[in-house]
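Removed: one protein chain of the complex. Kept in place: all other protein chains.
Should a chain be cited, it is by its letter among A and B, assigned in written order, with residues numbered from 1 in that chain.
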Amino acid sequence: MSILSGILVLAGLALLFGLILGFAAIRFKVESDPLVDQIDEILPQTQCGQCGYPGCRPYAEAIANGDDINKCPPGGEATIQKLSDLTGREAKPLDAAHGVEDVKKVAYIREDECIGCTKCIQACPVDAIMGANRQMHTVIADECTGCDLCVEPCPVDCIDMLPVTTKPERWRWQLDSIPVTVVDATQALPEQKAEPKEEHSGSQV
Amino acid sequence: MSFYIASSPHAHQRRTTQHIMLWVLLALIPGLAAQCYFFGWGPLLQITVAVTVALITEAVILIVREKPLRATLGDFSAVVTAVLLAISIPPLAPWWVIVIGTLFSIGIVKHVYGGIGQNVFNPAMAGYVLLLISFPVQMTSWMPPSTLATFELNFIDSLWLFFTQYTSEGYSLEQVRLIELTQSLDAIVMATPLDEIKTQLSQGYTLTEIKRSDVFSGIAGTGWLWVNLGYLVGGLLLLYKRIIQWHIPVALLASLAFFAALGSLFAADQLPGVSLHLLSGGAMLAAFFIATDPVSAATSNRGKLVYAALIGMLIYIIRTWGGYPDAIAFAVLLANMCVPVIDYYTRPRAYGHGGKAL
Partner (left out) sequence: MSKQASNAVQLWDFPGGIHPPERKQLANRTPIAHLPLPSVLYIPLRQHLGSAGNILVQPGDTVLRGQALTEPGHTGGLPVHAPTSGTVQAIIDHPSNHPSMLAEPCIQLIPDGLHNSVAFEPISNPFEATALSLLQHIQQAGIAGMGGAGFPTAQKLAQSRRIELLIINGVECEPYIVSDDRLMREHAATIVRGSLLIGHILGNPAIVIAVEDNKPEAIQALEHALTQLDSQQAEQISLRVVPTKYPSGGEKQLIQVLTGKQVPARGYPAHIGIIMQNVGTAFAVARAIDHGEPLMERVVTLTGEAFAQPGTVWGLLGTPIAHLLTHAGLQTEAQQRIIVGGPMMGFTVTDLQIPITKTTNCLLAPTTTEIPAKRQELACIRCGACEQVCPASILPQQLYWLARAKDHDGLAQHHLSDCIECGACAYVCPSEIPLVHYYRQAKADIREAHIEQQKAEIARQRFEARQARLQREKEERLERHRQAAEARQKALAAREREHAQQAEPAAPNAPAAASDDPQKAKVAAAIARAKAKKAAQQVQQQSQQGDSESS
């Protein structure tokens, strides 16, 4: 009898708490972005297709469905790390089969060689190339993601991928990258006079 | 010639970790001198062994961890830890006690947590607690101050006792203490004055009666008074040289004094008063040298006040109701645990974020 009552009490409690939890799960549900959106948010949106998918969103969907997170060369290690944090999967090194991490580049059309075939315009995933049939084309540098997709289709090979030049205001304080200039002491100051300078008394202060 | 590339600021105060640690060691000298005067050669022997073991341990671990050897050994932080541990334990505790303690302090408490700057607990105090709970007999065997002792221990005897636990004439430490016990008119078992009070109080004596004994000279324990004053002088030197800030010592001592005064107010004859608390144990050492360890203390000024006041309170509670002779180590370790919380709630208000900053 006592066993029965114990079981009943426990079962009752289990039911009660189950109901409370169930209610709480519905009542206090936290709406979160679907996983695909969150992954897409992290990807660099170059739409280059190096991952093997036609754009970042398809790759985001693939990752959500279990594909590897190390197929995005433009994002590089930083993106892999973020994806690893989000998905809880191991951060593997970048898959070399899909390319290597490179400096950021931007497409540049040598305009006098362009024949106006519009093939690059059709290839550009973000519509960053302006031009029309038989008209010279040009790249909107600010919108170019550096995806490389326009280089291949160009029949006259007039598109270069140039590294993005750093501006002082976007410099990242890499003091190590400033070259050490070794100069001849006499040449450092071309106008310096040879005569010995008189010692200044203030230098003792 | 070439042009030197560096990031601002270019000027530097040039007060290095090494500089700070050397001043701490220097400031320990007055208290240490008093300790040696009253307790013989023991403290110096302990320090010698502790520093040697600490440096070797640190060097081995640095090599294993592939860290720069000279920079870290040269900052003297291991030496400070070793010295603080060595002067905290009974002067004639056997050599292996301090060796184990130092190994633990440096190897486990400091380096397992990531080396200097990373340890959560004060290494010296963690080492002390390990020794206290592992070897309670050795860790509570204090000699009476030499001014009261009838049995003069010379350097050779100290050395023999330290390394073999027997004097050159074959007496063990227990026997030496027993001689003291029988010779002493009061027939008291010598520990620290605070321990003594606790024992006597439990036997039903009142504080007034206890304080009549030779172990106490007026306001505090014989000898201990001078040791504490020595550390106070050293601490003031550190304050003067701006090696430490006033917040921790003042808050710690004030908090301890406050609770001691409160206790005396309610039970003057059952609880030791302010002067006993401040000058008979390790209070001064704790206030100026141990709690001020920057690594394991709170960081903001307000945080330091809270942290030190907490230590003061814990010292009083553990001394009064706990089962151990002194409470510094436990109090400091418990406060160390609270540091993240204290830091979180005492973050100074950044410029421009609401009202006036502290």
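Just so we're on the same page, a contact is a pair of C-beta atoms (placed from the backbone, for glycine too) under 8 Å apart; a residue touches a chain by one contact, two chains touch by 3 or more.
What you are looking at is a predicted structure, and each value in this text was computed from that prediction instead of being measured.
Undergrad: Just one of A:3, A:103 or A:175 touches the chain that is missing; which is it?
TA: Residue touching the chain left out of view: A:175.
Undergrad: Kindly state which of the options B:17, B:199 or B:275 is in contact with the chain not pictured.
TA: Residue touching the chain left out of view: B:17.
Undergrad: Can you list, in ascending order, the subunit B residues touching the missing chain?
TA: Contact residues on subunit B toward the absent chain are 1-17, 19-20, 68, 71-72, 75, 77, 115-118, 245, 294-295, 297, 299-301, 304, 347-353, 356-358.
Undergrad: Mind listing the subunit A residues that contact the chain we can't see here?
TA: Touch with the absent chain occurs at residues 40, 43-47, 55-57, 125-128, 143, 145, 166-168, 170-175, 178-181, 185, 188-193, 197-200, 202-203, 205.
Please note the rule applied: only the chains that are shown with their structure count from here on.
Undergrad: Of all residues in subunit B, which touch subunit A in the complex?
TA: For this pair, the touching residues of subunit B are 1-3, 5-7.
Undergrad: Would you pull the subunit A residues touching subunit B in the complex into a rising list?
TA: Checking each residue of subunit A against subunit B gives 173, 175, 178, 180-185, 188.
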